[in-house]
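Okay, so here's the structure we're looking at.
Yeah, one chain of the complex is gone here, protein chain that is, but the others are all in their spots.
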């Protein structure tokens, strides 16, 4: 569809060409027909040609159509609900995987070999992402998947939310204990271990062979390197470089 | 029934009139036919005319029948088990609510509009309240309800216990993440957000539009104002006034 055909965008200031849009995407994964939004954080390197952006962050670029919104995330949520919400591919692959009495939604992509999911898990549900809309919280629609690569093992009563735009990824050989929460768009590196009660926030990136201790909390958006140890009950509010051990509330390097 | 007909009370000192009792209740919600108990905390403003109270706290009032017990909470538990335990109204209203694979007991009252409950939740079970009785823990009987008002959304693998005497209340527009525990008689104010892994203790009162971070713990009986932010992993042991941000173990004002 054309940008001008999206009702949610009507009434907003649009600077630039009326482009053809085929998908919504993350800044990094966008193609030339993606619509993206910018929340003021991170680098704006993208192939997208259409962006929802706030007044303050506003950039003008002849090659980029700019839609100015007082709340870009809220506008994006409404665009997805209007145009892209039913556009989710379903594929559940249980070949060579052992799955017990858990509810796994069909947006979850399971690696073909050696995946084990225990009992009472919930995998592939909407994440906990809300945007304030005048007088109530609007849930940001989650249209991404959960990817479980090969040899991932998940304990019991653990929850993994699907990505909002983009996927939640549990990489090869990761082992997750009981009662763990992995939020939308988290990316857990190969062979990392996550112990019971840990909560991994949205878009957290954890490197390879890390150890996340019991009841640890990792704040949304944190980036953790390889071979990092996070102590029991630690609250991680800052990025952690590779090879370090952090503990405490807030967590500090030991 | 008359107070004198309740076997549990026989053998205790009773000062005052032998009154007609039709219900057990909280101090605040009692009517003239309620039996209440006082555990030494909070204000004793009540319409009740019959009270179980300890020797130390003992007050004499011509208008109030006073039953003196070495352990008022234990005595009340036994009165409920003897006289009021099957006296629970059942009503489960799922009109216009989406409920997935969760166990919701029929003491739960669900607002008619927009309530969503995810997968593997447990709502409406007995709370974790025990009273020591000579050589074992006696579970305080929970005869209250859970009330989910309209537009409440609850994630997955989350537990909400029914009230003991009185209800557990989740008010309009509250959003609760995965793996959260809400104990008996908690009262969560409109549009508050509670993130994964948080534990809300018994009788905690949280105001409007608060944010309770991941893995935070709120001790039994704490009162939190409106627009309060509680950080990830915080342990809240004191009341928090409106508008403040608290974090740490124990939590302090930032």
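Things to note:
We just call them A and B in the order they show up, numbering each chain from 1.
In this text, a contact is a pair of C-beta atoms (placed from the backbone, for glycine too) under 8 Å apart; a residue touches a chain by one contact, two chains touch by 3 or more.
Since the model is a prediction, treat every value here as computed from it, not as a measurement.
In the complete complex, the hidden chain is touched by one of A:99, A:119 or A:138, namely A:119. In the complete assembly, the contact with the undisplayed chain comes from B:125, out of B:26, B:125, B:151 or B:164.
Among A:39, A:178, A:229 or A:245, the one in contact with the hidden chain is A:178.
Residues of subunit B that touch the chain left out of view are 103, 120-122, 125, 128, 130, 136-137, 139, 157-159, 161, 179, 181, 183, 197, 199, 201, 215, 217, 219, 233-235, 237, 249-250.
One chain of the complex is left out; on subunit A, the residues touching it are 100-101, 118-120, 151, 153, 155-157, 173, 175, 177-179, 191, 193, 195-197, 213-215, 231-234, 247-249.
The rule is simple: only the chains that are shown with their structure count from here on.
Its C-alpha atoms superposed on subunit B, subunit A is turned by 120 degrees; the angle is given in steps of 5.
Subunit B has its Cα centroid 35 Å from the Cα centroid of subunit A.
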